[in-house]
Structure formats: C-alpha cells, structure tokens
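Every protein chain but one is kept in place in this view of the complex.
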Amino acid sequence: MSDKGHPAPHKDYTGAKLGMWLFLYTEVLLFGGLFVLYAVYLHRYPQEFTTAAGQLNMYLGAANTVVLLTGSLLVALAVSAIRLGNSRLAQQLLWGGAVSGVLFLVNKYIEWSTEISHGIYPGSPVLAQRDQGESVFFGLYYLTLGLHGLHVLIGTIILATVAVMSAKGTINQNEFVVLENSGLYWHLVDLVWIFIFPLYYLLL
Amino acid sequence: MSAPPHAIVSYRTFIIIWVLLLLLTGVTVAVSRVHLGALNIWAALGIASLKSALVIFFFMHLKYERPIFKICLLTALVTLALFIGLTFFDVLYR
Amino acid sequence: MTQETTDPGSRGFLADGGKYPGLLGWIFSTDHKRIGLLYLYAVLSFFLVGVALGLIIRLELIAPGETIMSAQAYNALFTVHGVIMIFLFIIPGIPAIFGNIFLPIHIGANDVSFPRLNLFSWWLYMIAALIILASLFTGGGPPDTGWTFYVPFSAETTTNVPMAVFGVFILGFSSILTGINFVTTVHRLRAPGVNWGRLPLFIWSLYATAWVQILATPMLAITLVLLLAERLLGAGLFDPASGGDPIMFQHLFWIYSHPAVYIMILPGMGIVTEIIPVFARKPVFGYWAIAFSSIGIAAAGSLVWGHHMFVSGMSDMAVLVFSLLTFIVAIPSAIKVFNWVATLYKGSISLDPPMLFALSFIFLFCIGGLTGLILGSAATDVHVHDTAFVVGHFHYVMFGGTGFAFFGGLHYWLPKICGRMYNKRIATIAWGIMFAGFNILYFSMMILGLRGMPRRYYDYLPEYTDLNLVSTVGSWILAAGLLLMFVNLLRGARSGPPAGANPWGGLTLEWTLSSPPQAENFVNIPVVEHGPYDYDKVSPP
Partner (left out) sequence: MNPALISTTETVDRIFFYIFGISVVLLLAITAVMLWFVVKYHRTRQPRPQASPRSNLWLETAWTIIPTLIVLSMFWYGWQGYTTLRDVPEGALDVKVSGRKWSWSFTYPNGRISSILTVPVGQAIRLDITSEDVLHSFYIPAFRIKRDAVPGMHTYEWFVATEPGSYDAFCAEYCGVAHASMITTIEALPDKEFQDWYQQEFEHGEEEGKGRELLTKYGCTGCHSLDGSKMVGPTLLGLFGRQVTVTTDGVERKLIVDREYLIRAIVEPQSDITQGYAPMMPPYASLSAEELEEIVEYLEALR
C-alpha cells in the first residue's frame, strides 16, 4: 500500500458492472416517468394522439431506428473485439458507433427543424389552436425525444472517448470494463428508442 | 480480486441478433399499419419488449451474467410496471 | 481480533489527509470516513439553518394576525424550511454520514466500491445546496410553493422556483450515487465470514434504503424536469387549459416523495437496532424479522403514494387501493417495534445517552406512526389532510423518529469518530429537555389539526390561539435542549477524555478498531467468525 495509507482502488470487475447496471435502472425509471405520463394521456386522448402521431415523419423515425440498432451492434462487437485482443478493430467499431450517434442527431435535427418550422413546438400558437390532446402529445414528444437526444449526445461523446482510450492502450484486452460499461450505456439509449419509436411514430 | 469475466460472445451471434432486430423493426412497422384497435398498442409494446430482450440478453450480455444481475433488472422493471399500474387505478376510474 | 495498530492518543484518519495537505486533504479525500465527516459538517449546518427557520415559523404563529412577518415571507419560510429539512438534512443525513463512515467498516471493507464517485456525490450535494441557498437571494425572491411544488401554483408564481427546483434535481443525483455505491459495496466487498446473516441490521436498513434511492429518485428528477419544462417552455403537460392534468403532477411527485419518507426513517431504524442490543447486552430478538421488515417497508412503501391525494380529486377506486396498501406498510413497522421491545427482555440495560435516544425513538415513532394510521384511513384523512395534524404527524416521525435516531447515532458513534467522550450527564439532561419540548411543541399541533386548523397558515382564527402559544413555548424548550446537546457534543469532541476503542462494549467491527480509526480501516481484511449481536457467545473486545 502507498505510504499515506489509502488503499489503491480495488479492481472489482463485477462490482464495476453491477454499479453500471444500477445506474442504468435509474435511467430506465427516469424515462419511466415520461412513459407513465404517456400511458395516462394516451388513455385520455386516444384519438388526438393518433392524429398527432400521424404528423410525425415515420421514415425518419425508422431510419433512426436502423441507425441506433446498427450502432448498438458495432459497440457490442467492439467489446468482443477488444477481448480477442484486436484493439484496432475495436477502435474502428467504436468510431463507427460514434458516427451512428452523430447520424442520429443529424436526422433528429432535420426532423425537428421541419416540425418547428411548421409551428409545432411546446407552447406554440399553432398548437394552442389544435385539440388539447395534440398539444399534450407534442409536449411529451419534445420532452421525451429531447431527453433521449441528450442521452445520444452524451453516449456519442463517451464512445469517442473510449475509442481514444483504446487507442492509447488504457483500455486493452485485460482492462476493458470501462469499454463494457460505456457499451451498456449506449445499449440503454438504444433500448429507450426501441420503445419510443412505436409509441410516437407508429400510432394509428 | 477481479472475478473471472464471462465468455466472449462471437461476432456471429451479434450479427444474427442484429438481423433479428431489423426484422422485428420491419414487423412493428407492418403491424402498425394494420388496424387492430386497442390491440395495436399492445402489439407494438410486445414487439418492443421482444426487441429489448434481445438487446439486453445479447448485446448487453445479461444472458452470461450472474443471477443477481437478472434479479435486479426484474426488480427495476416490476417497480416501473407497478408505478404505471397503480396510477391507472386513478386514471381508469376517474 | 483487535487491530489497534496506532497508539491510543493518535488521531487516526483525522490526521491522515492522503495526497493533499490541510483542507484540501478533506475536500478531495476519497476516504469514506472523511467524506462522511464532510457530510456531517455540511448536513448539520443546513440542519441548524432549517431549525432556525422552524423557530421563526413558530414565532410568527405565537398569536393570530401578522406577528413578525408578512404572509409572503411566511410562505417563503416554510418552503425553505421544508426543502432544507427534507432534501438537505433528513434524506442524505444518516446514510451519507453514518452510512458512509460505518458501512464499509461494518462489513469489514476498507472503503466503498466507488470511492471517487462517493466524493463526487458530496460535491454534487454541496453544489446543489449552494444553488438552493442562492435561490433565496436571486430572481423573484425565495420560492413560495411549499416543499411539494404543486402545479399550477408552482408553474405561475413569480418567485425563484426554477433555481430551487434545479438544486433539488442535482441533489437527487447525489442521492442516487450514494445508493448505487452502497448496493454495490454490500454485494461485493463483504469480508470473509460476513454472510447475509451476519450483516449488522444497520447495513440491512441502508441496503433497503439504497434500493429505494436508486429506483424512486429518478422519478423525482423527471418530475422536476417536467416542472421546469412547464415553467420555462410552457409545455402545458399539467395545465388544464392545454389538456394537461395537475393531478398527474401529484402522482409523479409522490411516487418519489412517499418512498422518500422511508429513505428517511429506515436508516434511523437501523441505528436504533444497533444501539438497543449493545446497551441491553443481548442478541437482537428476531434478526431475520427485522432484516426482512426493512426490505418489506422499502418494497411496500413504494406503492402507497396515493395516500397524500385522498382529497385531490383522484378516483375513489384509487383511494380504496392506496388506503389498503398504506395499512399494509404499517405491519413491518409494527414488527420492528415489537422486536425492539422484546430485545430488552431479560437483558442488562444501561441507560446511557444513546440508549435514551433509542428508547425515546420507539415512543415518538409509535406516536408518529399511529397518527399515520389516522391519515391512512380514508374517512379520517379527509378531515385532517393539510391541517396541523399532518404537520404533527410528520414531525413526530421525522424529528422524533429520524431526528432522535440521528442524535442517538451521534452520541453512540462520536466517541469512535473523534476518540473522545462527551459529558454523559449533560447529554442526559439535554435529552430530557428535548424530549419534553418536542412533545409540547408537536402534540399541541396535532390537537390544533384535529380542531381544524389548516397548515401553511401564517394567520389563524382566534379559537386556535391557546395551543399555538403552547406549541411555540415548546419550540423554545426544544431549542434550549438542542443547543445544550450540541454544545456538549462539541466540547466532548474537542476536549473530552479519551473514549477508548470500545466504550459501549459493542460487537460490530468498528469497535475492533482504534478510536478514531486509521485511514486504512483494516490492515488485514478481518475474517469474521461471529454475528454482530452474539453477546451470548462472545464477550466484547
């Protein structure tokens, strides 16, 4: 032990992962709150919700689903790659994952700017004219997707950081729990989207 | 004191899962275009749950983790389900 | 098994700042004991602020009419009092202070699983606390919504609600990180021999609490985000004019905030469960019943939030369900009470100050809990909801319960933390004064509530004058006792006689260490061979 007595932080691989999973549960419940509201308001305004959902661009939503699923795949592959000792491949896969995040955000940007240009945003005068249920739908839509977008942004940054760490060798065949945990975070972002997509884009 | 990490998952498994996920995405879109009334939303949720199960068990390696991880996940999901469920005692009967 | 590697007069971890010198060695220390002490200082400071505000509230209520302040000032006062007491004192209180210091020691570990995360959560706590304090002096003035932040009022009042809400939001993360740390630590870092059946019951209660922190706190976070969206973006999700439902805000708020009351009480119950066997010299009665009732309270307690909303306009079906569930939660609490009392049976009881606090905890918590039953019953709650009766109820459980447990913990563990003993006689006197003052203060409020005096009233009808006066006098008595207690503890910590490694004759692992413990708790991770309460098998070190 060091002279000043504090023990070096122990390397507890399972512990680190358990901690990450616990953190993911908090994320699940964070979005959970929004899904509670969604469920309640969908029950109250079924008609208005479908009308409103019909105005979203399903193709962009579907494209983003594919982008995120692919990103998830790349990151999952990266974990296996680093453990097989193929750090170069792992780095490439991680950058690929980060690119998928960027693509997603670009897509989102296009989507939102069209919607906002149509005057659809929380508290907008256009929405005030519409049925109450639609305004609630779009309120939830912007909050949920905004929060999710924020997570994508953070996830992208994390993936890039982890890619750099792998390049430097801080993350390697024996020390990969940081990569694995970052991957877990990225998959969570994907998971949330798996629910958002049908609930917001595919209501009929 | 590092515990032995779980087995390495093969690239092939991941790619198969990914293909399944894409297929299921196609299925949700297709199903949502068929009018089933209230069933639509449940179908969408069912497929989404299936997809997330694939992501959780394979991409996130839950399949290979110790039971405690699975118990914890179950706890979190049941909690969320109860939160929504109990809220509906108000919403449904108001 | 004693590990007194340092000589008795040594200041242990108190003198060992690790990498950094002086103050930096504290605020950048990842030593769980130092972080616990950082929390102690911070939490106690805010507690004193909150307590002072409580005293001013009572002063305003001493007589009807505007006594010492305007209505607006009063509204800000009880809001800030509530926010500080709930979010800055009682929720972080026991877990972040005693949990941080003793959880690793109790399970024979040298630190928590994520020491740096632990430090980070203290920093978050401080930043959030500063934001909350800043909200008092900036923007449109101190928030005036009550700690419950109900919409639509909180969405339209011009006071500085957003900043306070943002502060509370950050506090939520601090609390979540502590929870994650504790669950992981309990699962991963138990020393050899510390199986689940040898876990001190304090740790069981912290473990249950940590789960509630992890699973319920995000709900608070999202609720506050929604409130900010309501105010800053005009999202309209709770605004009836644009299709929202204000009652949904109450659901989301209480989904967190009711479980939060068990975040407050469970660690307090844990401390009491530690103290009683030590001073009765007896194994705790019904170990598993107490352990599982902690889990039971945490689980069932997450499902009763609707009892705050019986008159809110929620459906009658929901009233039925939530009332039933509320009564179910009372059962594990009752089990604990009976087990504590049974532990005393045939013991050898000494009434040292920690024990006095623990025993009075039982009495006060019973009053608080039993009045909770009045509140949980739908018909009676309609009458006393949002009256001084509720104020009485929650001060009994929070101050009489958690507060007294916290003070008991201070008296129990301060000799371990500082290595010095306070004056026990003065501590006993202070306890007596506080106990008397407390009951005068809050029992009067309960009667006022039964007679119909609503809460959050700065002015009241003349018929409520007498008991309000009594109550205010009670607050002065309580204040005197509290002052005496703190002065005594402070003097003891500074200049009391050395306490020795095991002043109370306890069997849990902290008593095997020197007082104060050294920076690295255990030179060799101990191998534990007996349970934490095996007074019938081994004698204390």
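Think of it as A, B and C in the order they're written, each chain with its own count starting at 1.
What we mean here is this: contacts are C-beta pairs under 8 Å (C-beta built on N, C-alpha and C of every residue); 3 or more make two chains touch, one makes a residue touch a chain.
Quick caveat: nothing in here was measured; it's all calculated off a predicted structure.
The hidden chain, counted over the whole complex, makes contact with C.
Of the listed positions C:A71, C:L130, C:L232 or C:V487, the one in contact with the omitted chain in the full complex is C:A71. By the touch rule set out above, subunit C reaches the unshown chain at residues 71-72, 75, 144-146, 150, 152-153, 156-158, 240-241, 246-247, 280-289, 310-313, 316, 319-320, 323-324, 327-328, 330-331, 334-335, 337-339, 341-342, 344-351, 359, 362-363, 366-367, 370-371, 373-374, 376-383, 385-387, 450-452, 454-461, 535-536.
As a working rule, only the chains that are shown with their structure count from here on.
Centre-to-centre, using mean CA coordinates, subunit A is 35 Å away from subunit C. With each centre defined as the average position of its C-alpha atoms, the distance from subunit A to subunit B rounds to 15 Å. For subunit C, the set of residues that touch two or more other chains comprises 187, 215, 219, 251, 255.
Within subunit B, residues 68, 76, 79, 83, 87, 91-92 each touch two or more of the remaining chains.
Only residues 1, 4-7, 9-10, 12, 14-16, 18-19, 22-23, 25-34, 36-37, 40-41, 44-45, 122-123, 127-128, 131-133, 135-136, 139-140, 142-143, 147 of subunit A touch subunit C when the two sit together in their complex.
The residues of subunit C lying in touch with subunit B in their complex are 187, 211, 215, 219, 247, 251, 255, 302-303, 305-306, 313-318, 321-322. By the touch criterion given at the top, residues 16-19, 30-31, 110-111, 113-117, 176, 179-181, 183-184, 187-189, 214-219, 221-223, 225-226, 229, 233-237, 242-245, 248, 251-252, 255, 518-520 of subunit C touch subunit A in their complex.
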